[in-house]
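The complex is shown incomplete by one protein chain, all other protein chains being positioned as in the whole.
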Amino acid sequence: MSAPEVYEVPQPPVDAGDALAEDRRAGEALWRVAARRLVRNPAALLGAAIVVAFVVVALLAPVLAQFPAGALPGRADVRPTFIPGPSAAHPLGVDRYGADVLSQLVWGARSSLLIGVLATLLGLAGGAVIGLLAGAFGGWVDSAAMRLVDLMLAVPSLLLAVSIAAVAGQTPSAVVIAIGVVQVPVFARLLRGSMLAQRGQDYVLAARSLGLSRRTVTMSHVLPNSVSPVIVQATLLLATAVIEAAALSFLGLGGGSPTTAEWGRMLVAAQNELEIAPRLALWPGVCISVTALGFTLFGEALREALDPRSRRR
Amino acid sequence: MTRLIMRRLALLVPTLLGLSVLLFLWVRALPGGPATALLGERATPEAVERINQLYGFDRPLPQQYVQWLGQLLQGNFGVSTRTGRPVLDEFLNRFPATVELSLVALVVAVGLGIPLGYLAARYQGRAVDHAAVVISLLGVTVPVFFLAFLLKWLFAVQLGWFPSSGRQDPAMIATHPTGFYVLDGLMTREWDASWDAVVHLVLPALALGSIPLAIIARITRASVIDVQHADYVRTARAKGLSAPHVRRRVILHNAMLPVSTTIGLQVGLLLSGAVLTETVFAYPGIGKFLADSVFNLDYAVLQGFILLIAVVYALVNLAVDVSYGLIDPRMRTR
Partner (left out) sequence: MTDAPGAAAGPLLSIRDLEVTFRTEAGSSTAVRGVSFDVRAGETVAVVGESGSGKSTTAAAVIGLLAGNGAVTGGQILFDGEDLVGHDDAAMHRLRGSRIAMVPQDPMSNLNPVRRVGAQIDEALVDNGVVRGRGVRARTVELLAEAGLPDAARRAQQYPHEFSGGMRQRALIAMGLAARPQLLIADEPTSALDVTVQRTILDGLTDLTDRLGVAVLLITHDLGLAAERADRVVVMYRGEVVEQGDARTLLTDPQHAYTRRLLAAAPSLASRRIELARQGVEVVQPAGEDLLAPAGVGTAADAGRAPGQAPPLVEVEHVTKVFRLRGRGLLGRGADLTAVDDVSFVVPRGRTLAVVGESGSGKSTVARMMLDLLPPTSGTIRFDGADVASRDRAAEVAFRRRVQPIFQDPYASLDPLFTVYRTVEEPLRAHGLGDRAQRRARVRELMDQVALPADLLRRYPAELSGGQRQRVAIARALALEPELVVCDEAVSALDVVVQSQILHLLADLQSRLGLTYLFISHDLAVVRQIADRVCVMQAGRLVEEGTVDDVFGSPRTDYTRTLLDAIPGRDLDLGRTA
């Protein structure tokens, strides 16, 4: 059953002079189509808005935060059985130690973004190297790489992260390493699978028949056609990274002191105040959830926009 | 079938051996070396020295590894520095609690996730679909420990409907032949003990089940939508099967194939989530014990528990793969 073929991309008028100067803009159509689909998708826009807001807050923290990170302006007002709620001076109140909750949240965005992005970049880099080697060479390189990946996937992800963070010392960089390493097998598998799927395609055979070297075939044909699922996954894993960073903090592996501006840590500290100030847990929890939601919405929309099944009609 | 199981079991050996090597090296890579793992962070240099000699930590690594592996195979996973008891005992004592919690969480996730996903697919674009999409989004974006926290605050602290922590009312005296409290109560006819255990399970299981619920609902929805467009569904309608009949016999069965694999994949998430959920609800399972051991840097426990969890994880995955063959005839002849 097929409706008449409809070409989606409107053709700009062709000027003979520059028509040929197109060769370096490979993949433009794919990404241009994806971009247009994203702009039309309200979920993508909402996700993007959340992510942008989050990044802006993180970058502008010194300007936006009323108090410096770790400052305890409300210390004098805190009593063992009473923690002051919202007031003019502290819109979201203060915590057990007298830190301004709003300022802490703003500074916390910074560390969450940093940890999330660095960890995902680390995972992406590691996974890309392993996946690329496995996907490009096959044979024993592939087997070895996949055994390594199996090994890393043999332990549930959080436990793997916990054990890595425990050896790497309890610092924010240990958290980055732990979460990044946990992501390595995910990216490696995805890129390898995607490359293997492309390797058998006719256009790759055609490229080999042109006499291109294996490296050229891999780098200019196989890899560019394999990256879009990896990019989608990276967006989605940013959400996971933010949540896992908070989880490691929650388990006491984030490093820093009780007053460090970190969402996961704020949430742990709030555990003890459940009876007298439950709001202290609410705000960091909401921040983590909303940030994760932003990345997830955007990632899902990106997946849909890049889906070849919906593109090739 | 038996062949498949044997083959998978055989493949398990190198993976677990590899993992044991990594965990062995992991403890050796600790700041204070393996003696720290035994004695804890505050050990004196003299004590470390003594232990190093006693346990042969000054010998070559391969020799140490073989020795250590020999001990593992005899069930000696070392001793917890925090409690002073054997790691294996600590694991086995708490394992039933975590299994009980995970099973209930999984039942919640499957029991709510599949119908939700199915209805969403059937009424695509309508209210139930939107609800399912929102629930599955929230399930993966709201951290488990935050959800646990919210549930605890609302239903335990504010409303007082459920207990806020533990597995059983401390005042309750009950016998535990199996370690599965709900089952124990039923076996010994101590109905109140059984009920008490159920009540304690509700909130942790809801929190823990949230992620698998979201994922299962989502996969079910996608899978049903996919199958609805399959050629064989059209053919089934063309040959005159009624719509309910097509839904029941054709769509549901086929749509469940990817869902069942997904359910198997949730075991890792449940074990990860158990660490966090059990911590929030002070639920005495392996997750809580593991989290406490992290706080106290009880490396012997971490090492042993991770290895044991990996074994359990691998066996469960194997069981899932095998059961997959039962619903997909194409796997059976392979």
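Each chain carries a letter (A and B) given by its place in the written order, and its residues are counted from 1.
Quick note on the criterion: a residue touches a chain if its C-beta (ideal position, glycine included) is under 8 Å from a C-beta of that chain, and two chains touch if they have at least 3 such contacts.
Predicted model only: the values in this text are computed from it and were never measured.
Screening A:L64, A:V117, A:A207 or A:I231 for touch with the missing chain picks out A:A207.
When the whole complex is considered, the residue among B:T220, B:N254 or B:Q303 that touches the unshown chain is B:N254.
Within the set A:S194, A:N225 or A:T240, the residue that contacts the chain not displayed is A:N225. Residue-level contact of subunit A with the missing chain is found at 1-9, 11, 14, 16, 19-20, 22-23, 25-27, 29-30, 201-203, 205-212, 216, 221, 224-225, 308, 311-313.
Residue-level contact of subunit B with the missing chain is found at 3, 6-7, 10, 229-232, 234-243, 245, 249-250, 253-254, 257, 327-330, 333-334.
Here, only the chains that are shown with their structure count from here on.
Averaging Cα coordinates per chain places subunit A and subunit B 24 Å apart.
Interface of subunit B with subunit A (complex): residues 14-16, 18-19, 22-23, 26, 29-31, 137-138, 140-146, 149-150, 152-153, 157, 267-269, 271-273, 275-276, 279-280, 290-291, 294-295, 297, 299, 302, 306, 309-310, 313-314. Contact residues on subunit A toward subunit B in their complex (touch as defined above): 147, 150-151, 154-159, 162-163, 166-167, 169, 239, 243, 246-247, 250-253, 267, 270-271, 274-275, 278, 281, 285, 288-290, 292-293, 296-297.
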